[in-house]
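Just one protein chain is left out here, and the rest sit where they should.
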Amino acid sequence: MIKKDLGLLLLIVVVGIVVAIINPRFLLPINLANTANLIGLFGILSIGQAYVIITGGIELSVGSLVALLGVLFVDFVAVQDMSWMLALPLILVLGAAIGAIHGLLITRLNLQPFVVTLCGLLIYRGAARFYTADGTAGFAFGQSFPDLEFLTAGRLYGIPNTFIALVIIAVVMWVVLHRSVFGRYLYAIGKNEEAARYSGIRTGRMVMSAYVICGLLTALSAIYFAMYTRSISPASHGQFYELYAIAAAVLGGFSLRGGEGSIVGAVLGTVLLQELQNLVNLLGIPSSLNFAVMGGVILIGVLIDQQWNAIRAQRRLVSAARQTEAHMADQATVPVTANQD
Amino acid sequence: MIKKDLGLLLLIVVVGIVVAIINPRFLLPINLANTANLIGLFGILSIGQAYVIITGGIELSVGSLVALLGVLFVDFVAVQDMSWMLALPLILVLGAAIGAIHGLLITRLNLQPFVVTLCGLLIYRGAARFYTADGTAGFAFGQSFPDLEFLTAGRLYGIPNTFIALVIIAVVMWVVLHRSVFGRYLYAIGKNEEAARYSGIRTGRMVMSAYVICGLLTALSAIYFAMYTRSISPASHGQFYELYAIAAAVLGGFSLRGGEGSIVGAVLGTVLLQELQNLVNLLGIPSSLNFAVMGGVILIGVLIDQQWNAIRAQRRLVSAARQTEAHMADQATVPVTANQD
Amino acid sequence: ADKPTLAFVVNGASDFWKAAEAGVKKAQAEMPDYTMELKYPEQAAVAIQQRLMEDLVSAGVKGIMVSAVDPKTQTDGLNKIGSQTALFTTDSDAPKTNRIAYIGSSNVDAGKQAAEIAKKAMPNGGKCMGFVGLLGADNARERIEGMKDGLKGTKIELVDVRGDDIDQTRAKKNVEDALVASPDLTCMVGFYSYNTPRIYEALRDAGKLGQITVVGFDDDPITLGGVKEGTIAATVVQQPFEWAYQGMKLMAAYLKGDKSGIPANGLIIIPTVIIGKDDVDKYAANLKAMAGK
Partner (left out) sequence: MTYPGVVALEGLSLDIVPGEVIGLVGENGAGKSTLMKILGGVIAPDRGTILLDGVELRSLTVESSISSGIAFVHQELNLFENLDVAANIFLGREPLKGGLLRLVDRDRLRDMVKPLLKRVGAHFSADTPVASLSLAEQQMVEIAKALSINARLVIFDEPTSSLPLAETERLLSIIKLLKADGISVIFISHRLHEVERVADRVVVLRDGALVGTLAKKDIGHDQMVKLMIGRVLAARTAKPQRLPGAVALRANGLRTAAYPSRPVDLEIRYGEIMGLAGLVGSGRTELARVLFGIDRSYGGAILQDGQEIVLRSARDAVQRGIFLVPEDRKRNGILLDFPITQNITLADLPMLASYFMLSAERETAAAEKQRLRLGIKAPSVSTRTGTLSGGNQQKVVLAKWLSMSPKVMIFDEPTRGIDIGAKQEIYGLMRALADAGVAILMISSDMEEVIGVSDRIGVMHEGQIAGILDEDDFSQESVLLLAVGRSVK
């Protein structure tokens, strides 16, 4: 796992160096900070998605949720004059509740995650559009919420607060996934849900928690996105973000079959994707190719990973065979003594 | 299986009756023909998708392919002055080739279908946009290809030729999936690929064929779509069509875990989805709710199906228990003789 | 590479901007000591456009002319860009930002011109159905609003506007469904550049060309063809070529320190024009010439 993450890190660094050589402005603090900001926004989404993917599920409604929750947040704060200190937790709770509903439908009613969240994708998008009657939700001119803005779009010593938030969340979620009992349960469920249940794990609750975590992080990210764009046209806001999140997780080594992947990988996957977007803009590559570059890199990354694994498995096989032969030679006398027993 | 299809048919008819009562113009031949035309277009996509889903795979690049192949077809015919008799098979071959590449990556290099086709989604969209430099590909005013137009957008006795094409394709594909050896192998692979391999089935080839079929049908559909809109802006053309196709298949009883579903179901799923879209327009429901209506109906459909199955399983259990009781009473003498051996 | 770069950032990929591209090219030809480019964001979304502009600023662009995706609420983002580079707006203005000037036309006025077309074509009144890509988008709203305004007090009514989310298949089906749902329609309005051609084609398929008054926007070749044929009453065209051409020159001058081109109110309005049957040939020829073909 750690080797895989290192490979990804290396790729990120190499791409960075190449871009910096072609256009040194890549390394300007302002550019790095801008990119870090977006890494923060998308990284939080990816971590949420990762929690669902680890259980063998998938959450396709992320993009629509970013739109719906973003619309609601902006509307609450800018139009309904609700205090943001109230609106923020409200939105988080809403995100968690939606996650819980998905989890319930999946674990209690045994529906497929793909189907449930596909319906979510359609329904939440429609709801967001209906809520604003297809209009845009945004802050009026001069409307300003200094504290909220500092928290969501501000910078600390030049580092965007969203990036700091990502780092904190990533550390916490890393510990939870890789060092806690809950995390181990999620891996077990992803590998073999039934066996996990037969070991006394309440798999339903665990899976539900994963969707709740995803909903919660998505809601947080939705607020950040809303404060970044400060304007949300519900028809297009957040479109395809679920694909970005899934792509980042997959690049980071998550298997959609469940039970595999690391949080570090998901974050690095996000970093690589955002670096690529930055690169397309900085190097003047036609933006029509943006998607193609992203798709190409993911495909190549996954291919290399796969080939790498295949080669390693091959090698392990050969060396194992050698070892065993040696071992057997050593042991050749043992069965005879056993025979005298 | 057939019971499930009947349920769906019933739903379609009931919705149709309700709409017809509210707005009798729903039943006008012209409206039916218009809707049949779109059912033809989307139905072909759904059948292609169904072939992939039956193997336990998924094809996410459908929408992007519709854009890329559509752009190429229009460009060949309208701009490059290629004969459509040449361009049409060329596009079909291209679609099949792309399907074959997906199949190869999935079966030979063991990549996950979701990942491969997600990359396809990104790459083909980018390719289409790059090809026209983000412009629109379309026929010039008055440019006309009577034969091609008759075949792709014409009507026979008021029935759109695309719908006739769908019926023919559905029948052929039904026979192939439900009556041929190949179809049986696909079901077997979808349920348990390893066991299928143990039975001497060349699973790699079979899965690849499924993707080729999907690519081919997608290409055909792309041509139909291109001739329907007669103009393609590659950035948005065909967006989300993969979701429509998957949704239709799922509504029609396909399981994304593979090995389940019928062609009739996929077609009926398409019919229902198009009926819903038609309904939104005819009843003057805000277009922003279009997606939400679709999502809601799919969710409800899947839920009913699931509950229905649960109830049926319960009943089967009880009746099975009764049967066994009767059966055991008959057999009570057999094992005793065996014991004397 | 040391030449100062000027960027024209559009709001999404669309043929509409092809003319602007030609305008940028023409300006570039006249001013070789600048690098001028036109940038498409890969999606018509605020976040992505904002990102694109930030990256351009990072890349050292000296001036940006932008058609903001959502100018009303994008204020802060635009101000951020405006504080780092010379910012101009086009297509739709963002007057409350620190942009230097706006060059473009007024969508409300364009809507009013569409009303003029309808009034002229249907002196006895009628019932119109509108079609648009994104119902919520500013340009759509302003055009619809302008048209409704212009129709006030007449017997012509804009009964509904159907959206299609920029899905051309749905755009055409919406027209077909409208023909079924409301048989008493006498006129159709295509608010986005691709809506008019879809109306044209759906009417042709239904054999209703000429029976229903079509009011168009923009200059898709099919639209112009229809106007010429007489089956489309007329179309309201903006002049993105001029926006781009004049805008680029203005920016270049501004960067050199020449601020004479900037009016006091910061608004440079290049009016939209109605292209009817009589003007269409001239307009098409002009278009071709601009594109340098």
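Letters A, B and C mark the chains as written, and numbering starts fresh at 1 in each.
The definition used in the following text is that contacts are C-beta pairs under 8 Å (C-beta built on N, C-alpha and C of every residue); 3 or more make two chains touch, one makes a residue touch a chain.
Bear in mind that the values here come from a model prediction, so they are computed numbers and not experimental data.
Put simply, the hidden chain is in touch with A, B once you look at the whole complex. From the options B:Gln80, B:Asn110 or B:Ser199, the residue with contact to the unseen chain in the full assembly is B:Ser199. Note that of A:Ile201, A:Ile232 or A:Leu299, the residue touching the chain absent from this view is A:Ile201. The missing chain lies against chain B, touching residues 175-176, 179-182, 184-185, 187-188, 190-192, 194-201, 259-260, 316-318, 320-322, 324-325, 327-329, 331-336, 338-339, 341.
Interface residues of chain A facing the missing partner chain: 175, 179-185, 187-188, 191-192, 194-202, 259, 313, 316-317, 320-321, 323-325, 328, 335, 338-339, 341.
Heads up, the rule we're going with is that only the chains that are shown with their structure count from here on.
The distance from the centre of chain A to the centre of chain C, with each centre set as the mean of the Cα atoms, comes to 37 Å.
Counting partners per residue, chain B has 129, 134, 234-235, 288 as the residues that reach two or more other chains.
Residues of chain C in contact with two or more other chains: 13, 40, 42-43, 135-136, 163, 165.
The touching residues of chain B, when paired with chain C in their complex, are 23, 25-26, 28, 30-31, 34, 38, 41, 129, 134-136, 138-142, 153, 225, 228-237, 239-240, 277-278, 281-282, 284, 287-288. The part of chain A that touches chain B in the complex is made up of residues 105, 109-112, 114-116, 118-123, 125-127, 129-130, 133-134, 235, 243, 246-247, 250, 255-257, 286, 288-296, 298-299, 302-303, 306-307.
Looking at the complex, you find that chain C touches chain B at residues 12-15, 18, 40, 42-43, 135-136, 160, 162-174, 176-181, 183, 194, 197-198, 201, 205-206, 220-222, 224-226, 228.
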